[in-house]
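The complex is shown incomplete by one protein chain, all other protein chains being positioned as in the whole.
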Amino acid sequence: MSRKIAFALSALVLTFATGVTAAFAGPTRGSTDPGVTSTSILLGTTSPLSGVASAYASVARGADAYFKYVNGRGGVNGRKILDTIVDDAYNPALTVQATRQLVEQDKVFAVFNGLGTEQNLAVRDYLNAQKVPQLFAASGATAFGSETAKYPYTIGLQPSYQAEGWVLGKYLARTQGATKVAVLFQNDDYGADLLNGFKKGIERSRVRIAAAQPYEVTASDVQAQIAKLRSSGANVFAVFATPKFAIQAYVYANKLGWKPKLSLTNAVSSASNVMQLASEGGTNKVVEGSVSIVFLKDPTDPSWKNDAAMRLYRSIMKRYAPSANVDDVYHVYGMAAAWTAVEALRRAGKDLTRDGLVKVVANMNFTGNPFLLPGIGLRTGPGDHFPIEQMVLQRWHKGTWKSFGGIWGYRTA
Amino acid sequence: MSRSRALAPVVAFVVLAVVVAVLPSFVSAFRAQQLAYVAIYLVALLGLNILTGYTGQISLGHGAFMAIGGYTTAILMTDHGVKDVWTIPLAGLVAGIVGFLFGIPALRLSGLYLALATFAVAVSMPAVIKRFEGFTGGGGGINLFGVPELTASLTPVTVLGRELTFNDWIYYLCWTIALVGYVVAWLLVRGRTGRAFRAVRDSESAAQSAGVSLASYKTLAFGVSAAYAGVAGSLFAIATTFVNPDTFPVALSILLLVGVVVGGLGSLAGLIAGAVFIQFLPIWSQEVSKSPGAPAVVSGVVLIALMFVLPMGFAGLVDRLRALTKR
Partner (left out) sequence: MADFMQQVVAGLASGSIYASLALALVLIHRATGVINFAQGEMATFSTYIAWTLTTNHGWNYWPAFAATLVVSFVGGAAIHQGIIRPNEKGSVLRVVIVTIGLLLALNGLVTLIWSGEVRAVPSPFPTRTIEIAGVAISIQDIGTIGVVLATVVVLWLLFQYTRIGLAMRAAAVNPAEARLVGVRVAWMLSLGWGLAAVLGAISGMLAAPSLFLDPNLMAALLIYAFAAAVLGGIDSPLGAVVGGLTLGVGLNLIGTYVDFVGADLRLPVALLVILVVLLVKPSGIFGKTEVKRV
């Protein structure tokens, strides 16, 4: 009996796999470009549903929930938006295969909100050669906003990591006078970008970097690095790390009795739940007064408790992603991206083409994205494909973030 | 051995070759590209099978040899202007030499200790690649798309009078090499070398007393299997048009061992099923659920279930079918 089952199982496996039955060229779509019919627009997203970066899968989830909400209200120019999400396990080789699947098999209109720097870089040439829009790549690597002549179909979204580092550096230079900074940074493009931007920001000032310690994403802990940073005698602590390591960094610094006068946190790790863990129930003095940048509304920030956009966010999450964690700010990022996509699609018109969409997003001047902080707009132009280039400084005080100082801007050039 | 029995594998191979040759006309270009990856995994599995199936040495590190092959190809293409096809044998050679050298100290390890040591190599490879940034492009990797040495990425290539776009080109390239590799492996295990390999696996002391030089056959097996993996890695780089440390993660090494066991150790025919399995399992498991973490659960459960249902892999299934038809 088991023999028969085994045979049936493997026969099924092999048949399905060779896909002989699945040969198809795709149904003819209404308009000229693939992925567009009279009733729908098909987008494709690569997302790390499995593996080390699965925490970032919330970005795609938030965007998907927003699209469902928009569809429930009639869609865009009469068309519903369908977003196919494919797992790439954060492996760029799988991103390549998944993206090819989206373009060649699923025939998406555009690739949207793909997550990861390496992951987006791996498919950038292919997408531009195929003239498929690479919309709002979820990565702050400088590469995505520059080289626009070579890669006209590629648009980023979030402020570049360099911009972020620059703002923090400039803030330090302008307000703290002569200081020595100890930096913990992730040993990859992400961390290096932040550090480079920071260095640019402190140019021609009296701020010096006393020590910069890298750590690998595969590390189990950063105790050794923190011990070394503490012994550098710096009085400012810059944490350019992803959440888990940022929390460890703050906790160890406190454990070692290090008392820098100020600490800086990068945006990714500034999510309130991360800071709460780092503050160890409010006892961690290193975290108190930490400065960071922000451009999104954080769901755990009490200042947005009665904000219309945040209420909308919660209701969308409740309806379309009920099992997800509402407090996770990455969902908000996803919705901000989706809002931008909907706005761009709307402006691209009923006669929807890829080139038409690219024209819209390459010359954007959108305001009113409810998920971004008030006053922050989305602007692109020739030579600049970074829609968000503004951010606000915030200070962590007694368990919450408080914005201060107005909007900072940065131009890539 | 009766003539029909001797001919059977040859006939089967010819049938396979014919199917491979005409399949692209029946499937979409995208599917052809997916099948190209099946061929790539098949090449790697052919090599790993020689090591694990025939000489019984467990390796959880063959992804690292693929990485060596892939990076050799990428560096030769971008830094030295070598055309992609010519880098393939070079990649195999470099990986083969490294494998052979690794095989020497590996002689002292057996069973699970060897598995552990090779696992260690696989885990450390991405870090080593990153460290020698000037050479390997570090974390950013090396991009091959649009590079003139890469065939057909931008414009179709003409082969034997036929115009091939990228997907079809890599399909034929990978399957041609896979079929050649298949024949070579078949010849290798058929003859004296193969018997020696099997003797080593079944009982090292018996083999030694029968005059089989353990050391040379074991290291040979390592070198050959690494060379295959290097070729597979080279094809992988060409097909993916991008390499970076994360494209050859530990998961790849694990996947290769899974492919060999699921395919059926010591059997060449089952390996095709193994290659299909490891290419399509991540894709199928997403069809079940896209919730974060769910695809991994499905993959894990399927793997465990397979060991229950098909303990000898798909090759065991083929054997049972053969036993059925003989009666």
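We call the chains A and B, going by the order they appear; numbering starts again at 1 in every chain.
The working rule: a residue touches a chain if its C-beta (ideal position, glycine included) is under 8 Å from a C-beta of that chain, and two chains touch if they have at least 3 such contacts.
Every value quoted in this text rests on a predicted model; they were computed, and no experiment measured them.
A.B. asks: By the document's own contact criterion, which visible chains does the hidden chain reach in the full complex?
C.D. replies: A, B
A.B. asks: Among A:Ser50, A:Thr84, A:Asn128 or A:Thr148, which residue is in contact with the omitted chain in the full complex?
C.D. replies: For the chain that is not drawn, the touching residue is A:Ser50.
A.B. asks: Which candidate, A:Ser40, A:Gln223, A:Thr353 or A:Ser403, sits in contact with the chain we can't see?
C.D. replies: Checking the options A:Ser40, A:Gln223, A:Thr353 or A:Ser403, the one contacting the hidden chain is A:Gln223.
A.B. asks: Mind pulling the chain B residues that touch the left-out chain?
C.D. replies: On the chain B side, contact with the omitted chain comes from 52, 58, 60, 105, 108-109, 111-113, 115-117, 119-121, 123-124, 127-128, 130-131, 205, 254, 257-258, 261-262, 265, 291-304, 307-308, 311.
A.B. asks: Under the stated touch rule, tell me which residues of chain A contact the chain that is not displayed.
C.D. replies: The missing chain touches chain A at positions 50, 52-58, 187, 213-216, 218-221, 223-225, 227-228, 230-231, 243-244, 247-248, 251-252, 255-257, 273-274, 277, 280, 324-325, 328.
Methods note: only the chains that are shown with their structure count from here on.
A.B. asks: Averaging only over C-alpha atoms, locate the centres of chain A and chain B and give their separation in whole Å.
C.D. replies: Measuring from centre to centre gives 35 Å for this pair.
A.B. asks: Please output the residues of chain A touching chain B within their complex, sorted ascending.
C.D. replies: 2-3, 5-7, 9-10, 13-14, 16-20, 22-25, 49-51, 54, 57-58, 61, 85-87, 89-94, 96-97, 100-101, 104-105, 118, 121-122, 125-126, 129, 187-189, 216, 218, 323
A.B. asks: Can you check the complex and tell me which residues of chain B touch chain A?
C.D. replies: 23, 26-31, 33-35, 37, 126-127, 130, 139-141, 143, 145-146, 153-154, 167, 236, 240-242, 244, 246-249, 251, 273, 276-277, 279-280, 282, 284, 286, 290-296, 309-310, 314, 317, 320-321
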